[in-house]
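Missing here: one protein chain of the complex. Every other protein chain is in place.
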Amino acid sequence: MSSNIHFGNLSVSIFGESHGAGIGVVIDGLPGGIPLDFDRILEFMARRAPKKDGMSTNRSEKDMPEILSGYINGKTTGTPLSAVIRNTDQHSSDYGNIQTVARPGHADYTGSVRYNYANDLRGGGHFSGRITAPLVFAGAVCGQALEQMGIYSCAHILSIDGVYDEHFNPVSLEPDLFDSIKKREMALIDESKAEEMKRHVNDARMSLDSVGGTIECAVIGIKAGIGSPMFDGIENRISQIVFGIPAIKAIAFGKGFDFAEMRGSKANDPFVTDGETVKTETNNNGGILGGITSGMPVIFNVAVKPTPSIAQPQKTVDYVKMENTTLEIKGRHDACIVPRAVPCVEAAANIAILSFLI
Amino acid sequence: MSSNIHFGNLSVSIFGESHGAGIGVVIDGLPGGIPLDFDRILEFMARRAPKKDGMSTNRSEKDMPEILSGYINGKTTGTPLSAVIRNTDQHSSDYGNIQTVARPGHADYTGSVRYNYANDLRGGGHFSGRITAPLVFAGAVCGQALEQMGIYSCAHILSIDGVYDEHFNPVSLEPDLFDSIKKREMALIDESKAEEMKRHVNDARMSLDSVGGTIECAVIGIKAGIGSPMFDGIENRISQIVFGIPAIKAIAFGKGFDFAEMRGSKANDPFVTDGETVKTETNNNGGILGGITSGMPVIFNVAVKPTPSIAQPQKTVDYVKMENTTLEIKGRHDACIVPRAVPCVEAAANIAILSFLI
Amino acid sequence: MSSNIHFGNLSVSIFGESHGAGIGVVIDGLPGGIPLDFDRILEFMARRAPKKDGMSTNRSEKDMPEILSGYINGKTTGTPLSAVIRNTDQHSSDYGNIQTVARPGHADYTGSVRYNYANDLRGGGHFSGRITAPLVFAGAVCGQALEQMGIYSCAHILSIDGVYDEHFNPVSLEPDLFDSIKKREMALIDESKAEEMKRHVNDARMSLDSVGGTIECAVIGIKAGIGSPMFDGIENRISQIVFGIPAIKAIAFGKGFDFAEMRGSKANDPFVTDGETVKTETNNNGGILGGITSGMPVIFNVAVKPTPSIAQPQKTVDYVKMENTTLEIKGRHDACIVPRAVPCVEAAANIAILSFLI
Partner (left out) sequence: MSSNIHFGNLSVSIFGESHGAGIGVVIDGLPGGIPLDFDRILEFMARRAPKKDGMSTNRSEKDMPEILSGYINGKTTGTPLSAVIRNTDQHSSDYGNIQTVARPGHADYTGSVRYNYANDLRGGGHFSGRITAPLVFAGAVCGQALEQMGIYSCAHILSIDGVYDEHFNPVSLEPDLFDSIKKREMALIDESKAEEMKRHVNDARMSLDSVGGTIECAVIGIKAGIGSPMFDGIENRISQIVFGIPAIKAIAFGKGFDFAEMRGSKANDPFVTDGETVKTETNNNGGILGGITSGMPVIFNVAVKPTPSIAQPQKTVDYVKMENTTLEIKGRHDACIVPRAVPCVEAAANIAILSFLI
């Protein structure tokens, strides 16, 4: 069991391999009658598609999902919602020479051991970043369900190779900002950083190298009291999904690692009330106390490691022949996957949050 | 559902409130016949108990677990292993005045909304750090089972208030080091840092304040191929448990957030073989690729926020009266919980790793 | 993983062995603030205790549960509710000679193979009927929560050794009848059958033998639309718990096996409406269509095999020595466990139904 989650009444099961017949997802547990705008699902998925921003591969992944079940007359039926995306643009030969030569930083070797050397290695198989397309589909669906409850989410590029966007304002966020960010060529609060980020990515590509970054995500409109202590809180569910996105290696809620050098008097968020609702003046805890929402924006950020597929020759092994060798990865690869990971992180948040509300 | 996890064939269910009759844990899924040394379980738990190091409260938590089932003749029976720890040293009156006044940074308010204002608020109730005692019990049990497979784990204080211990050597670690660390007054690789750390904690206490820190954990002896892609890998399971420890707000595997400013050529761990086994020259990925172990040490670190209970007056609200007020927390509180969280983090790793191996 | 269930948001985890220190249960997922009458829990549990009806053993199981957590001021806290029952009346020597001689019809042999010959065999260990005490505790708790929603359940002895009580009227049932049945010495609709049933049990005991029977259970007050199709419907959840009761070997919903010889025109329950609500004129389907409640009483019955512990000499094997042998079971055993299984079946229904409603 690996590629499915079961959170209370919601299940999401993802399948597929990069170069197989298709990839897809089954979402079980959505209530019946939720209106879903298919075009907006496509828009959400388009945010994950490679762009002309110079950061990503030139492959034209059309990624047109076909809904097979769970959706009629523009609404969920309540029974499992499934969608399949055909793999159309396959160039398997690009990967021909790396079949048993482990690409450093990839799961070729670990996956082969795990699956008795029978897994599909073409393009990373089930470990490919391509498998995030059905995750994003599910996140788009859950996001629309959340919006109907007044809950909005948005992820943005927090940094690429050390070039930083602004942070979200943790105590005051509006859906309008989210809409703007989603429409931008790069998902940034401060668009003026786009050029510098692109330059870093381009520099890396010129050096046959790649860069990483961070992504910040916020969810607003959630009332207090959602989530549970210990193993089934907001942090637990979000992180369980987030680490399903290849290349994510760290997650921090609220001030995250910065807490380590704060004092309690500064870290504690003072509560205040206007007599009707309770808020906190600051939101260092990222909207979560004891695994449960406080009513403040839920905020977290994640680290994305630099794309492991780089064009430089790399030391590695052929793990079947058990020989040391050098690998030169051919083919088309993103020099930075941070922009494409943005909607994946948002999708993870959407699925996690919705799972508490149905 | 909140305080239980279900990982493949292993379940761990934790119960109890700080000032109730008792706390405990049920571990279901352990194979029959695993030898368990009860004294070593107590030693593991003693690492979590308050110490005379000046960092923690003076409460004498005896925390003597009684095993009620699942253990006879020094071995597991295979059926559920349960243990109960009586709450003996309760001073409920210490908490008398904070019943509906939310302690900032705590889950009083969020838990009350979550549980219809019926939860046990005394001492934090089920949200208390005390509830990590049964977690540590479970981690001690799982740790012994792992050792019998040649797998060893250890957590240490990586930093307190910005004072740093050394990092674990990510490519070369021996059980002997782990044994040494566990016997030290403070769980440090470089013991010479103890004094400076204590000074910081003492400074904070003198200021009626508290400090946070980070904890690093390593697991060695795991062969390659353990774990699964997407939602059920090593990162997913470890983080799902780790966020069950109060005050943990971030987790990073391998280089974690440092990846964000690394280039792929540096971040990728080159594979090497001696013709028999495969290793990586560096271990930036913390022993995990695609959610699956690479055979290298599994390494992660977490951020611990400063203890929210501080003696300074704090702005907050009475969330029943819906009035702003000022809170002065009486009673005994740790100015730094990092040392006591160390075995909790190790316990989380033990439970997660063992769950993949039974 | 074996002795815990996870249904949507409700978890029940049972632990203990017949002759260990204690047995108990953790119920996680109950909402906070549900009033629970502890005396009524004891009354429910008393229905399972051995009676002076000549059917059951003379052991005096006091079975006094101690609630350790999850319950204050007469209400659930919302966090895990746990209870422990100490084992006090142990006569381990009674079982001394059967340690590796398999009692026919019992799980001694299968359990030993399962648990690497390390499980606790005294009195059946975790396989003992005694382990239904915490199940009944959980059922009592869930039953009170259901009553507060207007849902009532009752099980009764449908037959013992071929002597039949009446069936519940499947279309018209009132809580008053349930109350009456629960107060009777034997849980029967038609009390006049008690004497004949006792005679059969006594005859069996005189012959050093035992008898089986059937139990019928009804749940009323559930509105239509509860449950799910396929693997997570009312039948699935009830049967998953019911087969956790030792000696239950079959379950039938509504007409059950009688459907096999009915025609569709007779089996189909005609729908009728008074303009406001929908009912069915008959209730052959036991209140369940497609795994989902129809609003009619949920009705099922189960088969209880005759107590495997009988005083006659029996052919069997010593499965460690691998020798054929003859076993004479000493000690005290119920010649018929049907009466004591009645509250267990009702408990199973309560847990299953409540799990859909929280």
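Lettered A, B and C in written order, each chain numbered from 1.
Note that in this section contacts are C-beta pairs under 8 Å (C-beta built on N, C-alpha and C of every residue); 3 or more make two chains touch, one makes a residue touch a chain.
Here the structure is a predicted model, which means the values were calculated and not measured.
Trainee: Where the complex has a chain not shown, which of C:169, C:202 or C:236 is the residue touching it?
Mentor: Among C:169, C:202 or C:236, only C:236 touches the chain that is not shown.
Trainee: For the chain not shown, which residue from C:69, C:294 or C:350 touches it across the whole complex?
Mentor: Going through C:69, C:294 or C:350 one by one, C:294 is the residue touching the chain not shown.
Trainee: Tell me where the left-out chain touches subunit B, residue by residue.
Mentor: 8-9, 79, 229
Trainee: For subunit A, which residues reach the chain that was dropped from this view?
Mentor: Answer for subunit A: residues 1-4, 6, 8-11, 13-17, 20-24, 26, 28-29, 31-33, 66-70, 72, 75-82, 84, 114-120, 125-126 touch the chain left out.
Trainee: Spell out, residue by residue, where the missing chain touches subunit C.
Mentor: 1-5, 8, 14, 102, 104-107, 109-111, 113-114, 126-127, 131, 159, 161-162, 204, 207-214, 224-233, 235-236, 239-241, 243-244, 246, 249-265, 267-273, 275-276, 278, 280-281, 285-286, 288-294, 303-310, 312, 314-317, 319, 322-324
In the analysis below, only the chains that are shown with their structure count from here on.
Trainee: Of the chains present, which has its C-alpha mean closest to the combined C-alpha mean?
Mentor: Looking at where each chain's C-alpha mean falls, the closest to the middle is B.
Trainee: With chain centres set to the mean of the C-alpha atoms, which chain is at the far end from subunit A?
Mentor: Chain C.
Trainee: Which is it for copies subunit A and subunit B: same residues on both faces, with over half shared, or different residues?
Mentor: same
Trainee: What whole-Å value do you get for the distance between subunit A and subunit C if each is reduced to the mean of its CA atoms?
Mentor: 46
Trainee: Counting only Cα atoms for the centres, state how far subunit B is from subunit C in Å.
Mentor: Whole-Å distance between the two chain centres: 39.
Trainee: Find the geometric centre of each of subunit A and subunit B from their Cα atoms only, then give the gap between the two centres in Å, rounded to an integer.
Mentor: Between these chains, centre-to-centre, one finds 26 Å.
Trainee: Which positions in subunit A are in touch with at least two other chains?
Mentor: Within subunit A, residues 8, 229 contact more than one other chain.
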